[in-house]
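All protein chains but one are shown at their positions in the complex.
Entry: subunit A
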């Protein structure tokens, strides 16, 4: 088992009726790393997580999680992982402590051990005071923290977090990021899905961009950003004639042309010399360009370059 990756998947596909949700997903996640699946609504993130956590079976393809085959060794997989789903999975009518104790009992801890572990986790997740209150009275951030605590009763080998910060306000999101960053220090493998580029950028060692049920790119945040030029010169032009003239001059070099807003961009290395030279080249008469800005590539640019659309909602392909 040592040396084997935490997650190894090849050719996972899944359809619901005529909707092809996954069209061939390959994954390779080394032990102890944080891997993020980044994609818009409906990309297939939750479906991938549900397959890898044995909750649903793929139509084809195979996967090993924590060294166990997903189909043949389902029980072993289940005992090596934990899942924090997209919706919080807690009993609203039970208190936070009762929820954790119940999960502890289901992890086959003795009554005493389950209670002790619940107290530990409440302290770790800053929920000591709220622990005796019903979960129904918790804020969104508190629920997420408790939900995460519940998946750590017995330290898992691989943790699955499905959109752990969706719906949280910026402060709770930042708090959640701190918690997840701390978890990574314990050496656990984390498989995380998110719609937020910043989140993937901040937390993950490696990122896979998923769109329309397939992975369109994979690598470290830096590697992905290299796929688009590191920097971009955004130009706002003085009029339609200037726009048309420059667009014709640039041809394929024009990025993100928007005739209505009179904006287009060109690649640059971001240095003052190159920007100055570009401006002189594109606008020798100094009448076409009204404003410019230098933009540093984000994962959003990568996404746009690879899929032709931003990370906003998109319906899956229908066959």
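The definition used in the following text is that contacts are C-beta pairs under 8 Å (C-beta built on N, C-alpha and C of every residue); 3 or more make two chains touch, one makes a residue touch a chain; residues count from 1.
Throughout what follows, contacts and distances are computed from a predicted model.
The unshown chain of the complex is recorded in UniProt as "Transport permease protein", chosen from "Energy-coupling factor transporter transmembrane protein EcfT", "Phenylacetate-CoA oxygenase subunit PaaJ", "3-oxoacyl-[acyl-carrier protein] reductase" or "Transport permease protein". Set against the missing chain, the residues A:40, A:96, A:131 or A:156 yield one that touches it, A:156. Only one of the listed residues, A:102, A:179, A:216 or A:247, touches the absent chain: A:102. Screening A:82, A:265 or A:307 against the full complex identifies A:82 as the residue touching the chain left out. Only one of A:55, A:123, A:174 or A:241 touches the chain withheld from this view, namely A:55.
Considering the complete assembly, subunit A touches the hidden chain via residues 1, 50, 53-57, 66-67, 75-76, 78-83, 85-91, 93-94, 98, 102-103, 105-108, 134, 150-151, 154-157.
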